[in-house]
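Handing you this structure, nothing more for now.
One protein chain omitted, others in place.
Right, subunit A next:
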Amino acid sequence: MAKAQTPSPAGAAGGGAVAVAAESTVATRMSAPPSFDVADFPVPHGREEEWRFTPLERLRGLHSGTAKADGSVKADLSAPDEVIIETVGREDARLGRAGTPVDRVAAQAYSSFEKALVVTVPSERVLDEPIRLTVHGEGGVTFGHTVFELKPFAEAVLILDHTGDTVRAANVEYVLGDGAKLTVVSVQDWDDTAVHVSQHNALVGRDASLKSIVVTFGGDLVRIHPRVSYAGPGGEAELYGLYFTDNGQHHEHRLFIDHDSPNCRSNVAYKGALQGQDAHAVWIGDVLIRARATGTDTYELNRNLVLTDGARVDSVPNLEIETGEIAGAGHASATGRFEDEQLFYLMTRGIPAEEARRLVVRGFFAELVQQIGVPDVEERLIAKLEAELEASIA
């Protein structure tokens, strides 16, 4: 486990990389600079750094411009009365503030949506009920764009739920005003045929805090790209993720934290369990600490638990530090197997095989499930985990 400490981050290891650079290489590792226009990105061939883990043929044309918007989703939004809900046109100035698409599919999404949803929590409002947005795929290709904005000192919990079947490219923005607090849970519980590619851009205001929990179970291919930048000093971002990747599923989570303001903090913890033939999970954790981001404190962790043969994990943490004046920076990545010896040990204590497996998986995810803090979502998640495990035993 690498724990790099300033001012001498050299010696960090563990499959990741720590670079001390005068200029960011995170940006140059992408094949094209960020842009809202899909035409600015060449059609990927699969060897680009940002696409090399993704099976392009399963994107169903989202990457090549051949996917046409011929499908639909049913969206249900419920929110407390003080929340302002608007459907706006592409020209609305509030769109695109939290970040710019960094790859062709994100740009395709931005170039293709017709109307965007803008949800605003006014200043200093502290919501006592979560905002819930359910997106249910009804087949075909769909594009979308959603902005959640918390004005200064507002506090909210947001639950984004994805079910059904669609081939979808849709980006989400979280704009946090100064001192705002947002907890967002994004659940990808798609049918096993769905494709979902989404860039989540968060712009964290001065002294604001974001807690994001990304939960991915379903889909044929899900590729989520949570990105955080800071609009002022003192911001905080906690990014948690859970994924349970089954037979043939491709789940990819690519995180990027751009520490561009002083005295901000970030903490990333993603955990995944995999089972079955050709289950493939990809986790990329990029953290960039820019020269002006003194006093930064960041840590990122990825853990994977491989339950059966035939599953594959790619886990790539990457930390770039352009200043020595930071509070702390580190990362860790590990992939372990549920070993026959662990199973044997638990069984010699009378615990049946299925129960042993449940015990291990539940234990593995427990600390992250507890982070959610929304009881009905936690319960559903635990039930879902149990169901996935049942399926693996059957």
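Here, a residue touches a chain if its C-beta (ideal position, glycine included) is under 8 Å from a C-beta of that chain, and two chains touch if they have at least 3 such contacts; residues count from 1.
Keep this in mind: contacts and distances are computed from a predicted model.
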{"item": "Record-based protein name (UniProt) of the chain missing from this complex, from \"CoA transferase subunit A\", \"Fe-S cluster assembly ATP-binding protein\", \"Oligopeptide/dipeptide transporter, C-terminal region\" or \"Cytochrome c-type biogenesis protein CcmE\"", "value": "\"Fe-S cluster assembly ATP-binding protein\""}
{"item": "Contacting the left-out chain in the complete assembly, out of A:D81, A:D309 or A:E341", "value": "A:E341"}
{"item": "Residues of subunit A in contact with the chain not shown", "value": "305, 336, 339-342, 344-353, 355, 359-366"}
